[in-house]
Every structure is written in structure tokens, then in C-alpha cells.
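For this depiction, one protein chain was excluded, whereas all remaining protein chains were kept in their positions.
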Amino acid sequence: MRDVAVIGVGMQKWGEIWTKSLREIFVESALLAMDDAGIDKLEAMYVGSMSPGLFAAQEHIGSLLADYLGQAPIPATRVESACASGGLAFRMACMDVASGMHDIVLAGGVEKMTDISGGEATFALSTASDMKWEGTCGVTFPGLYAMMAVAHMEKFGTTREQLAQVAVKNHANGSLNARAQFPTKITAEQVINSVKVADPLNILDCSPITDGAAAVIVVPADMVKNFQQPGVKVTGTGHATDTIALHDRDDLTVIDSARLAGEQAYKMAGKTPQDIDLCEVHDCFTIAEIMVTEALGFCELGGGGPAVAAGHTALGGKIPVNTSGGLKSKGHPVGATGVGQVIEVVEQLRGQSGQRQVKDAKVGMTQNMGGSGGSSVVHILEVM
Amino acid sequence: MSVGIVGYGAHLPRRRIKVEEIAKVWGADAPSYKKGLELLQKSVPALDEDTITLSVEAVRNALTRAGGIDPADIGALYIGSESHPYAVKPSGTIVAEAIGAVPSCHTADFEFACKAGSEAMFVAYGLVKAGLVKYAVGIGGDTSQGAPGDALEYSAAAGSAAFIMGDDPDKMLATVDETYAFMTDTPDFWRREHQFYPSHGGRFTGEPAYFRTTLGAVNGLLEKANLKPEDFRWAVFHQPNGKFPARVAKMAGFTEEQYDVGRLVPLLGNTYSGASPLGLTAILDVAQPGDRIFMCSYGSGAGSDAFVYTVQDRIREVQNLAPKTRWMLEENTIQVEYGEYAKMRRKIRLAGE
Partner (left out) sequence: MPSARSWRAYPQTYRLEASRCSGCQKTFFPPRQVCNACSGREFETFRMGYGGTVVTHTVIRTPGDQFQGEAPFAVGIIAMDDGPKMTTQIVDVPLEEIRIGMKVKLEFRRMYAEGHDGVIEYGHKAVPLRE
């Protein structure tokens, strides 16, 4: 297998993009990535998208997007693993290049979520749960994570205040990110007093509904000298699944798919949690960030709440988490999210992150998660 | 060989609304309902409760009291209601499927205003007596709607009762000793197709309808059975309000001691097809071996089914096996205000409706 590197990234500001369609927002970001790399031809592409059918009434988007990007007839594949679709598309692109099949491959993600009502979007997202055995009782995604939060609070004493601190931190980071959907600082009081969604989670504990796309260009590591940007090497990748029904898990307080995907990536890269300079994690809800920082070994089980409260995961802390603002502030166009995480880490490792730059960042990590943890994709990237 | 009840069970929604709570919305006089009609409160089904769900729970309680009979031996299941959830599609198939009585089972949904439940019992009993089936289930249940502000709104309630009829002497709880049916065409209460709320004939529902029909059945059965009111320990009548069953009992020669246990309506409201069957479950909950029970239903349109039961020794073993009706009625309750009641009964029009 060949070593793989990222040599181009592209992402427009995420948010409610009323004037542009799914294909337009994707092509914009893909062109930014191709321009960043200095290329105009791809050999293959992988696009993560959770449910263009339910969100935008459009399937078959691999071919559609290749065509509108001017790349047909290259092989183009849509990748789906709910909210981990983008991270998985990136992994597929890396595996494609590593295998020697293609040299210049685009990994992208896109979701156009605001063309349907909030209730319809809630339903579309809920299809990432076990629809027959979870969805038919009316549980929503905030509800599933809320049930994890209740179990976590009961077992470890995690507090309402600690949950709020995740949102406060990520919005502070996002306020330094021009591409974030909600680049505004918030306070713990605002989070705790915001509208209830699924107890104990309030609206400011939840990532938003977002339109957005993101794309990166993946090439063999030994080709990076041919491109204009410094290459960032992909040294570890992991992907694990779990029951998609939350109730089928023995322990509701640990996200095993994140733990197992992390172990794979650490082993492949020869790294430990102490070696990671920054990490983008899947904070679809505040409790998710707490549980994932535990699963990836940045703190002990149950230590996620105290860690965020102590500032260990803030910019300048021991392990900055979600320097981009995370899903909370940057937005969560589900299929694009995992690719957006890779972009943040690549830019941090290139030293291009401006005010939110992590000093001397050499090793970064991403963790992208589907459903209530039914899938997780983890990557470790390093400066070359 | 005697045929009778080998299992019985009831189920009531937990929510209750007081007469005052309804009266204050419509500027009505609560004391006139409380004193005049002897109605204090009524049961309110939740959004997720209907005749089928209440009946499944009632039959499960009946199966528990029937002491391990195989549901596959239930050869017939009839459910009487004026609030079947589907206009076309049987309720009985769902109940039978839920208790595991499918596929070898005869099923039909009955409708005869408030008499449909006793009809189901009547036919279930008849099939067992004819030797066509080993066990048969008769169910009376309703989640009735009264138009907002109408007199019916103070009484239209929800509940279900189920009876398993059989002929096993070692399972017998109460034998059916005699039956009688009385029926004429009397339009005192009706609901036309596509109408959400029923219509009624006001005071015409009283003397020429409820009282004439009920007394016709009472007298017919007493004569047929050659019994007198004082031969019975208990009596239960259809109970659209608190006053009617008390008055008809008095007219027929029964005493308050006989009918009071089975008269649930002051705290429950009118459960329509479930009314006299639920009253019977409350009596069976406290009856002693050897007690004779008189039961007479009434359904607008109009008719009455009347039964004589004699309680058997096994009753003592089963009374505590499932929730007792008076416990469900008096203790396991949640009071609601008119707003929640209106939401639960879908009286509020939502977006897209």
C-alpha cells in the first residue's frame, strides 16, 4: 500500500444557503480544493452524503456531481454512513490511492438540508437510527444522545454545566472561523436557559441544520512535490461499526465505535493520545464531544466533563478539540462534516489557521460519527 | 354442563377530568351535573389509547384470571364498540393477533350503541353452549366522544371489559344461568356516517328508550328465570349517568346495596359498550361463591341484553391475579385539565389537518 497525502482543500462558508442548490454548493467547494492543489482533472471521486434523497429529493449524486464538476466519465461514488459519510468518503479515497488504482482522487461531502421543513429534517436524520425499533416510538437524534447523557450523568456525575462548556468552547473557537455557520460566542447561562429539545439537551447543545459542502484532494505521498501546497500525510485510519440501535449496546456510556476506530488509527500511525496536537471530533451534541474525548483516550472514562470544564480541550489547552468550532458552531451539513474536519486539521498542520492556529501542530486527528455511534471513522494526519 | 365466565378482566385509561373542569369552559352549572346526573368525573383516553388497546389489556387480564388456558383454544372473539378505530377493518383481528388467538378463530366487530359489549358476551356464551368452540371471548369497550359543550361531553368516557366464556368446571368463575334479550326500533341516539360526534333525542332517550327497554329486559329475564330481585346479591345496569341505573333499579325492585358496587359511572363516566360489562367486573372482584348476579345492558336504537350469573368457588383464587376495577377507577388515576383533555381527545386541530 502506498502512503497517501492531502494536497488540496476547499470549503465555502456553511449555513442556510437559500440561493444555491446541492450541486452548486458542492461544485464550489470542489473547485476550491482543485484550485488549492492546482489541478483541473481528477481520476476518481468519492462524495459523502447521508440522504440527498430525503433532504433534496435527489439520488445518484455521484454521477450528477462528477458531471457538473466537468469530470465525467471518471468513476464517482456516493458514500453513505449517516453523519459519518464524509469521513468515510475520505477513507475510501485514501484506500483508492493507497491501492494504486488512482493517483488524483477527490474526497468530498455535501448535504443540502434547508429545502425541507424542520420536522421533515428531524425525520430524515432519524432514519440513521433503527427506524423500526427506535424510530417508531418517536425518539429523535437529540433524544438518543440525551439518553446517553442521562446515563453518563448518572454513572459519572457529568453535569449540565459541563455539557454547556462544550458549546461555549466550540462557539469561542468558531468565532475565529470565517466559514462557521454561527461564529458567535455564547455563555453557559445561554446554553442552560435555551429552548429544551430532549432533556437534558437544549437547542444550544445541538448542532444546527446546515447546507454545506467540503472537498479535499488525495494523492500518493511521493507525488506531493508536484503540487503547490505543502502535503499533509495520512498516517492512520480507522473505521468501526456498532449496533445502530442504542438499546442493543451493553454500555450506554461508552461509544465503542469511536474507541475501536481510534485504536486502529493510533496503531497504524504508531501514535498514542499524548502525541496528538489537536483533534476534530463529532460534537453533534455536547454530550457526544465529552464521550468521544473519552473514547479516543484524551482522558479517562467519565473524565470528559471535567476535562472541558478545566479547559484541557480549549485552544491552548492540553489537547485542543474542535478548533474549527466543531459541528456546534461551524455547522453540520451531515455528509460534508467529516471532510470539513479533515480540512481543519490540514490547515492547522499547514499553519494556515490564523487566530485559532495551534502552535507547532505536527499531528492532528479527526473523528466522524454516524447515528448514535453505529459507525465511527478516525484519521490521523501529520506534517511531512 | 354449565357454561359461563372462566376469565374476566378490565382496563381503564388513567386520566380523569372533573365535571367542574368541563363546566367552567362552557359556563355550565356543575352542580346540576353532579347532583342531577350523579356525575363527578370521567375517564379520558390518551392519544395512544383506543378501543383496541384498552381491549387488548382487558383480555390479557382475563387470560391471567383464566389460569393458563392456551390462547390458541379461543375459537371466537367478538368485540363490541361504537368507537372502533377503523371504519372498515376489524378491531377483533388486532386483539386476537395480540393475544395469540390467530388463526383458528371466528371474529367479528359488533356495533349497537352501548349494548355492543353485552352482545359480544351473549354470542360468545351462545357458541360455547352450542359446543362450536372451546373458549370464546366477548369484549365491550369504547373511547366515546361527546361534542364539546354538549351534555354528552360530561359523560362520554373510555374503558374496556373482557370475558372468556367456557365450560371447564374446574375453571368456572361464574355460570351463566339464564339470558334474555329485549329489542325494538327506537331512535334515541345515533351517529350518521362521516359524523365525528353522535346526536341524541334529548329527553326522548329517557322514558321511552332507556327505561322502557331496560325494564322490558329485566322483567322478561326475571320471569324466564323464575327469580325475584331479592334472589340476587348483586345487580348491574347500563349506566349513562349515575341517576338512570339507580332509578331503573328502584323501579325494578333492586336495592342500592345490590347495584352500588357495579355502578361505576359517578367516577368513570359512561363507557358505552364497556359500561355494564365493567360494572360486572367490579362485582366479580368482590363477589363470594354462591352469589347470584343480575346484569342488564342497554343500547340506544334500542335494546337490552340481560343475564343471570352464579359465582363459583374459584372466584376467590383469581380476584387478585389482575388489577381490580375499583383500584383502577379510584386509585390509579391522573387528573387532567380541559386543555390536556382537548389535546388527548384530538379536539384541537393541528397544522395539516
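Annotations
Order of writing sets the labels: A and B. Residues in every chain begin at 1.
Heads up, the rule we're going with is that a contact is a pair of C-beta atoms (placed from the backbone, for glycine too) under 8 Å apart; a residue touches a chain by one contact, two chains touch by 3 or more.
Everything quoted here is computed from the prediction, not taken from an experiment.
Within the complete assembly, B:85 is the residue of B:85, B:149, B:187 or B:290 that touches the hidden chain.
Remark: the omitted chain is touched by one listed residue; of B:21, B:50, B:82 or B:285 this is B:50. Across A:148, A:186 or A:296, the residue that sits in touch with the chain not pictured is A:148.
Within the full complex, the residue among A:139, A:216 or A:358 touching the omitted chain is A:139.
Residues of subunit A in contact with the chain left out of this view: 117-120, 122-123, 126, 132-134, 136-140, 142-143, 146-151, 154, 195-201, 243, 245-248, 252. Residue-level contact of subunit B with the missing chain is found at 14-15, 46-50, 52-53, 56-57, 60, 85-86, 94, 97-100, 332, 334, 343, 348, 350-353.
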